[in-house]
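Please read the structure below before turning to the comments.
For this depiction, one protein chain was excluded, whereas all remaining protein chains were kept in their positions.
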Amino acid sequence: MADTGNDATDHPNEYPNEYSHESPNGHAREDAKVHPQAHPRVHPDKRSGHHPRSFGYTMAIIAILGLLLLIVPSVVVLITSFTSGYSLKFPPPGLSLRWYKALLFDSPEIVDALWVSVKVATLATAIATVLAVAAAVVLARKRTIAARLLDSFFMAPLTVPSLALGLGILVLFNLGSAGLSFYSLLAGHIALCAPYVLYTTSASYAQLDPALLDSSRCLGASPWRTFYRIVLPALRPGIASGAFIAFMNSFDNVALSLFLSDARTEVLPIRLWHIIEDSLDVRAAAASGILIAVTLVSMLLMERFANASSNMSRQIR
Amino acid sequence: MNPTQKLTARRARVRSGISGLSDWWLTLPLGLFFAIFVAVPLLLLAAISFHTDASMQHWGVNQYQRYFTDPYNRGVLWSTIGLGLATTAVCIVFGYPIAWLYTASAPKWRRVILLCILMPLLTSSVVRTFAWVVILGNDGLIDHTLMALGWVTYPVKLLYTPSAVVVSLAQIELPLMILPLASSLGAIDTRLTEASHALGASQWRTWWRISMPLSVPGLLSGALLVFTGAVSAFVVQTLVGGGQLMYMPFYIYQQAIESQDYPFAAAVAMILLVCILIMVTALNYFGRKTRGFIHG
Partner (left out) sequence: MSLIDFERRKIMQALAALGAVSIGIGTRTAFAAESLAATTFPGAWEESERRFQLPAFQKATGNSVSLSASQAVDTLTKLTAARANPPFDVVMMDEGPYLRGVELGLFETIPSAKVPNLADLPPKFIDPQGLGAYISAQIYGIAYNTERIKTAPTSWNDLLKPEYKGRVGLVGLDSTLGIVWMVALAKMLGGDEAHMDPAFDYIRKLMPNVGAVASNPGALGTLFQQGQIDISCHYINNVESLKVKGVPVALSKPDSGWGLVRSTMNIVKNTKLRDQAAAYINTALSVEVQSQMTGSPYFVAPTNSKVPFGSALAAIARSSKEMESFVQVDWQKLNPLRAAYIDRFNRLVKA
């Protein structure tokens, strides 16, 4: 082979084009040309004519606007709850604690509604957790069609509007001449809570290393012991976050409660709604302020004890 | 069986569950509960919707006919679907940047952003709607600001308009769009974007050609959640929309509870359900088609 000193023409198979810096057999090439646009000093974005940071800036600005959109309403409610006047002007004419006092000391109907909401949400979450964890342990790993169908069925309350579900359950209770009561409400809420716990528990279970189960069984543990000692502790974060979300959703749900609750079991969101629509009582703002504060505190608590955000972000990741 | 075969059999049983095939019974409690309180009610709804009169004596498709031949009813359906689509669009516009910001931030900032996202999600929807009543009212934040700046002399009617409903719904459903998007974006192999940059693509181009297509599963998941939520958001539609705007959820409530016309209410509920199902199927279809983006 000729050896004119030009590697490209001397060894055409080894250097596919004039810009290759290395041949397949490892020879470094010294006379390789540098593509004019690949100059290390020229930022990739400059080639297309964009400002190098335009992407970052645009996205960041829209993102911050979006985050403001998420946060501002809660802040506005908090500020309004301290108004000294009767109406919901913003900015408020003055600041005072009168509505919080009115809420705490002069509003038995709101406190009653709060109590009903807490009862329903706690019971519904507890029962739904037991039912859903049992089902999740079975369905999380199976890939059969039956398992997948069952899984979609259990997730149905997430897609079906809770109105439709509420109306259906109402009709069911009416046909059964059972009438509405605390239990009709509870039934609807359990159906609402179960999918959340099922979803997070299945996700957690799927991440469980099957080798752990294998070794436990091989070492002689009975199925139940395996469950209590290995599976349940590993599922705890999943169950906890699922139960937390289920609780908040049940607490917050209006549609089911509209159809399924009777006069004695009015839940807090519906009571607040009536107050907002019928009298625009500023106590609704005070109640909202307390709810926001409670949500914030429970989120921070979940952070510290269950490390919820890193759990959720791990699931996001 | 020899010991090795026994071990394999046992391992197979363990892999398939706690105690083997017989643990299907664990799904029975939930299954039974759902059969009675989810399946039966929905079937009842469907059955009732096929009756022709309020006292439920005769069968027929009368209710559906009645629904679709009336322009008022069709209008309610279109407004509701339009509301869902508009809200989804707004959520996509704001959701992508926030999800991008989340994935591009340092862990310390990520916790702050996650807090901002989760807080509204966990706050009661009545509270959030109330906030919008305060912000959009004639005495509220926006009108006060506009008048203070001198841009208008009389309060602009913001509340009780369709745009108000879209904006408030978008704020309420936005977290449901951000979380799946952030999940998808975070799951993209960073080497792909690095390679794209190394090959000379600008950040915008990398975004449009690499990141966005790869995040489509999250987009579809988020779009489904937002659309379903927006279309069924009873409280927001009624409190922010007011008495002049009628959407399907309140229509169902009104027909069932106020007019006691259960067959018609059931028919409207079924129509809403079918619309959501169509959307779910469409999104799942697109989901399957775009899976090729990742593995193709």
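Side notes on the structure shown:
For reference, chains read A and B in written order, and residue numbers begin at 1 within each chain.
Basically, a residue touches a chain if its C-beta (ideal position, glycine included) is under 8 Å from a C-beta of that chain, and two chains touch if they have at least 3 such contacts.
These figures come from a predicted structure and were not determined experimentally.
For the chain excluded from display, the touched partners among the shown chains of the whole complex are A, B.
Contact with the chain not shown here comes from a single listed residue; of A:S54, A:S87, A:T144 or A:Q207, that residue is A:S87. For the chain left out of this panel, the touching residue among B:W24, B:Y64 or B:Y160 is B:Y160. The omitted chain makes contact with chain A at the following residues, 85-88, 109, 112, 119, 123, 126, 174, 177-182, 225, 228-229, 262-264, 266, 274, 277-280. Listed by residue number, the positions of chain B touching the unshown chain are 72, 75, 133, 137-139, 155, 157, 159-160, 238, 242-246, 257-260.
In the analysis below, only the chains that are shown with their structure count from here on.
Averaging Cα coordinates per chain places chain A and chain B 12 Å apart. Every residue of chain A that touches chain B in the complex is listed here, in rising order: 37-38, 44-45, 47-48, 50, 52, 54-56, 58-67, 69-74, 76-77, 80, 87-91, 130-132, 134-135, 137-139, 141-142, 150, 153-154, 156-165, 167-172, 175, 187-188, 190-191, 194, 198, 210, 213-214, 217-218, 223-224, 226-227, 231, 245, 248, 251-252, 254-255, 258-259, 268-269, 272-273, 276-277, 284-285, 288, 291-292, 295-296, 298-299, 309, 312-313, 315-317. Of all the residues in chain B, the ones that touch chain A in their complex are 7, 10-11, 14-19, 23-24, 26-27, 29-31, 33-34, 37-42, 44-45, 48, 93-98, 100-101, 110-111, 113-120, 122-135, 137, 139-141, 144, 170-171, 174-175, 179, 182-183, 186-187, 197, 200-205, 207, 224, 228, 231-232, 234-235, 238-239, 249, 252-253, 256-257, 262, 265-266, 269-270, 272-273, 276, 280.
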